[in-house]
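Every protein chain of the complex appears in place save one, which is left out.
Our next item is chain A:
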Amino acid sequence: MAETTGTPAAAPDLSVRLGPLRLANPVLVASGTFGYGEEYADFLDPGRLGAVIVKGISLLPRPGNPPPRLVETPAGMINAIGLENVGVDRFIDVKLPLLRQRRATVIVNIFGNTVDEYAGLASKLDGEDGVAALEINISCPNVKQGGMVFGTDPATAAAVVGAVRARTALPLITKLTPNVTRIGEIARAAVDAGTDAISCINTVAAMAVDIFSRRPKLANVFGGLSGPAVKPIALRCTYEVLQAVKCPVIGVGGIGTATDALEFMLLGARAVQVGTANFVNPGVSVEILEGIERFLRFQGLDRIEDFIGTLDTECLFPFAEDACGVLDLS
């Protein structure tokens, strides 16, 4: 064990840098799983998180898709919410002040039907007090426009990112879809167009049907799969993106424990987003943060940066005795 001297070790430094964006710690909550930050305030202090990524925002309010919008599947869930949101003006007037009060680092997830709408959102949010960065959503599988169509083609992805880049000096994070053949190509296009970081992944296009009613279980027929079921897909995508680009990557997909989060960081992700797990355990993001801290102490590491990207792909069977942790990180 690391702590044998009797003097408590200084708390490990959990701060991370994602291009121009500095975060106090690498644990973020994913867009669409944390509302606008107030919904979970009874269970944790949003100010403790690396950042709160709010529910995706469009220029005008959107009602979302018809119900049923949600179905549970083994180790996951499929949603087809359809980006229901209050619209950017109401977000700025009503939701953002509450987050400012709670001293949360806020990343605003934006999406539009057209490239111009993305650019318009960037203009509106640029310079808003309390907005730390924008996450450009070009990956939602549940809406025809404004979603995955922008994220499945390198040229359109670059067009969106470039248009947003031209309108704001805020750090930009581009959220990618796994529903492509070569995710690295999309990542490269986004980086070339000026994104500062990549989030990967959004939900995986999926479907569920009912043999009794003989109908799809979602009114939208398709939806986006999330939860523990998608973690291996997300890890693979993160790995591919890290191979393709030099820019910082935020891992997201099926993260529900500190171990899950550290797996993404081992690959090289500089931060992680906790999504569906928030629904199961509202305090899980802070538990993950504490678990990462315990892991670093156990490993005798002073900084999370010393762990990020240390995956040894040469050594496939690292079964040395000291490689097996005895620490319960869950």
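As a working rule, a residue touches a chain if its C-beta (ideal position, glycine included) is under 8 Å from a C-beta of that chain, and two chains touch if they have at least 3 such contacts; residues count from 1.
Everything below uses one rule, namely that contacts and distances are computed from a predicted model.
Undergrad: Considering only the chain that is not displayed, what protein name does its UniProt record carry among "ArsR family transcriptional regulator", "Dihydroorotate oxidase B, electron transfer subunit", "HTTM domain-containing protein" or "Redoxin domain-containing protein"?
TA: "Dihydroorotate oxidase B, electron transfer subunit"
Undergrad: Of the residues A:26, A:154, A:228 or A:251, I need the one that contacts the missing chain.
TA: Once the missing chain is taken into account, the touching residue is A:228.
Undergrad: Using the touch definition up top, pick the residue from A:68, A:130, A:184 or A:309 that touches the left-out chain.
TA: Considering all chains, including the one not shown, the answer is A:68.
Undergrad: When the complex is taken as a whole, what residues of chain A touch the one chain not shown?
TA: The missing chain touches chain A at positions 32-35, 39-40, 42-43, 55, 63-64, 66-72, 74-77, 79, 81, 84, 212-213, 215, 219, 227-228, 256, 276, 278-283.
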